[in-house]
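Presenting chain A:
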Amino acid sequence: MNMINQNSPSPALNMIGIGKSFPGVRALHNVDFNLRSGEIHALMGENGAGKSTLIKVLTGVYAMDEGTVLIDNAPVVIKSPKDAHKQGISTVYQEVNLCPNLSVAENLFLGREPRSLGLIDWRKMNMQSADLLRELNISASPTAQLDSCSIAIQQMIAIARAVNTKCRFLILDEPTSSLDSDEVKRIFALMRQLKETGVGIIFITHFLEQVYEVCDRITVLRNGERVGEYDICNLSRLELVTKMMGKEIETLSELRSEKEKVKPEDEIPFVEANGLSSGPSKVAPFDLKMYKGEIVGFAGLLGSGRSELVRSIYGADKAVRGQLLIKGKSTRINNPLNAMKHSMAYLPEDRKEDGILSELSVRENIIIALQAKRGLLRRISRAEAEKYADEYIKLLSIKTANIETPIKSLSGGNQQKVILARWLLTNPEFMILDEPTRGIDVGTKTEIQKLILTLASEGKSIAFISSEMDEMIRTCSRMVVMRDRQKVGELGEENLDHSTIIRTIAGGEKSNE
Partner candidate 1 sequence: MKKLLRLISFVCIFALLVMAGACAEKPSETTVPVGTTTSKSVETTPNAGDELIVVGFAQCKADESDWRMANTKSMQETLSEANGYKLILADSNNDAAKQVADVQGFIDQEVDYIVIAAVNMDGWDTVLTNAKNAGIPVILMDRTINASADLYTCWVGSDFKAEGVKATDWISTRFTADQEVNIVNLQGQLGASAQIGRTEALEDAVAANSNWTLLAQQTGEWSTDTAKEIMASWIQRHGDKINVVYAENDNMADGAIQALEEAGMKVGGDDGVAIISFDANRAYLQMTLEGKINCNVECNPLHGPKVAQIIQTIEGGGSPAKVEVVEEAAFYYDTITQEIVDARAY
Partner candidate 2 sequence: MNKINRGTEFPGTTHKSIPRKIFGHKLAIPLLVLMAVVVQNIITTPNFFDISITNGLLSGYIPNILDEAAELIIITLGMTLVIAVSGGVDLSVGPTMAIAASFCGLLLNGSEYRTDVFQNPYILAIFIGLLGGALCGAFNGIMVSYLKIQPMIATLILFTAGRSIAKQITHGQTIYIMNPVYKWLGVQIPGVPVRTTIIVSMVFVLLVVLLIKLTSLGLFVQSVGINNSAARLVGLNSRVVKFMVFVICGVLAGAAGLVGSSSVGSVNSGELGMSIEMDAILAVALGGNSLSGGKFSIAGSVIGAYTIQAITTTLYAMNVRADQLNVFKAVIIVVIIVASSEIFKERIKKLFIRLKQLLPKIRSTLGNIAQKMLRRRGVQ
């Protein structure tokens, strides 16, 4: 299994034989992991493979049941996040873990503010922050309040904070999942820069491209055990996915062939927007036509207005201008309920903030949209609700203890499936799927992609947004490209390839001037 080049420097961080069990579940079993100084090491695995448990053991959030951690070949005890900190281990999580109400400088220095005469020296703190930000190429003002910065900047500030604590080992837990490709590049630049200074980085992500772009080595986990450790150059993507899944997955061509069948049939578009706009700060007036059985992708960088565009159709953001036709009839949609009554469904971008009702059961989460559509008085009976829930749990193979389990205890992928079930239950004709595959393991991702194709073949019209270009190219029959909160183009199937899309997103010839 071990294919490590024996000449490489000895690892600075070594985890040997790590085991961790929770009541009823063995999360980690005899896992080895090592990290060298000055490398970027990808930790890969599906959801539930044990990545986050391993990280939490390393950072002292969980106490391990067995195994040892060595730093520079000396065993260390890590019992709390503080211990981990002392050992030079810092973590940056997927959700930005900073305080939105404090300034950038404070977020960088909280807990170790420069002081004079025992009091915090704000001038010094701001100056040091400015230096640090400049050094790391982060364009933010030290005095700005954090929540006025974009997510990418916040994420970079989080990294900067981690780095600034003189850390030797940096754990990046899906830091890129809410960033667009441009911002990801900047984070990568930052990572490479840190690598040069000798920091060992553990990088967790679901984006294969990113792994191959920036990492040196990969450790793959599956079902709480280590599958193996590989140099990046020795492992092809297909192999990697195979290792993670434990089985061969369908090749792209198969998906492709399904897609060929899908063609718009109707003459009247299901949705037609003429000059629709939800205000200048959200999305500029746009025209759009979407037909039955069609999957339309919305491409663009994060913040380009792609989410805002679909939100304006759905009524999540109220349209202030323009006209919306549904099946050829002019309609006004003021709120999501209007849209639902017109057989629309909207799977929001941010599952945690806008999607799940965390404390409610899977059953309640599934029926809520249908219930809202039916209204207050026509209650879905218990038996009916259970029937629906069972049906969709089976249909989408949602892994849950039972239908009364609170949704918050499900894994991300299964949560997403529950939300999909919620919308499928309302039997929509037009579905808006905003990042349905974000933060989800490869297996589920493929499942969801297939589901989307099936839905389209059943005659549903689908608006699909994803940060993964491949995924979009694979599934969409047409693509709308957004830039600067404006619709800048539409690409037919013949133009759906990386370079064309990227050129359109970047602004084509104009950018060459």
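How these were chosen: all candidates are chains of the complex that A comes from, given by their letters.
The rule is short, and it goes like this: contacts are C-beta pairs under 8 Å (C-beta built on N, C-alpha and C of every residue); 3 or more make two chains touch, one makes a residue touch a chain; residues count from 1.
What you see is a predicted model; the values in this text were computed from it and never measured.
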* Tell me which of 1 or 2 touches chain A in this complex. => 2
* In the complex of these two chains, what residues of chain A are touching candidate 2? -> 22-25, 316, 335-337, 339-340, 346, 348, 353-360, 364, 367-369, 371-377, 379-380, 382, 399-402, 404-406, 408-409, 422
